[in-house]
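Every protein chain but one is kept in place in this view of the complex.
Here is chain A:
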Amino acid sequence: MIPHDTLGYLPETPSQTAGPYVHIGLIPKQAGFDIFANNLGEALFGPDTEGERIRIEGRIFDGTGALVRDALVEIWQADAHGRFDHPADRQPGPRDAGFRGWGRTGTDFETGLWAFETIKPGRIAGRSGHGRMAPHISLWIVARGINLGLATRLYFGDEAEANAEDPVLRIVEQPDRRRTLIATPSLRDGGTVYTFDIRLQGDNETVFFDI
């Protein structure tokens, strides 16, 4: 069907915007109806999941400073031991079998807030030849007006030592830009909430990665 090039490789399928109605397909409850018996990505942990329960939340702002209230946000992260639920993670040591590490939500149509209840991941092995990565959560954002999903990372403001050693944060040259990847901790109802606002454009534009 799709013609390959002279080396036999196939060209990628182009990305297209998720559009204003992305909720229908991926989070139908937010679109306003119930259809699936099991909505994927709502809960990250169960009662037996290891690690510290945390909440991460934030808002997304466009280039005019307006809230982006129709975005879809997905997260992917390691467990409390810094291990991923995936065969490519061949690190030795324990792994929490009860933790997939993937979540999905939408920014609220009124407040623009997105939030996940999850656990704080452990530190993760870096690429060979590099030091360990600091605890972090990968984010992926799609929405109307975004032609190709935006990838970024949330690092934790209370992990200064690990962050200083992180091989990814270190390649962000400008300290001000590095700060766009650090979530601010605060206490709420006895638990820790990390606030992570994302700016698509402008002076404090979030660092997005070509991963």
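Here is the rule we use: a residue touches a chain if its C-beta (ideal position, glycine included) is under 8 Å from a C-beta of that chain, and two chains touch if they have at least 3 such contacts; residues count from 1.
Quick note on the criterion: contacts and distances are computed from a predicted model.
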{"item": "Per UniProt record, name of the chain withheld from view [\"Aspartyl/glutamyl-tRNA(Asn/Gln) amidotransferase subunit C\", \"Cell shape-determining protein MreC\", \"Ferredoxin-NADP reductase\" or \"Protocatechuate 3,4-dioxygenase subunit beta\"]", "value": "\"Protocatechuate 3,4-dioxygenase subunit beta\""}
{"item": "From A:68, A:119 or A:183, residue that would touch the chain that is not displayed", "value": "A:68"}
{"item": "Contact partner of the left-out chain, one of A:45, A:84, A:156 or A:194", "value": "A:84"}
{"item": "Touch list for chain A against the chain that is not drawn", "value": "1-2, 4, 8-26, 28, 31-33, 35-38, 40, 62-64, 66, 68, 70, 74, 76-78, 84-86, 88-91, 100-102, 109, 124-128, 133, 136, 138, 140, 142-151, 153, 167-168, 171-172, 177, 200-202, 205-211"}
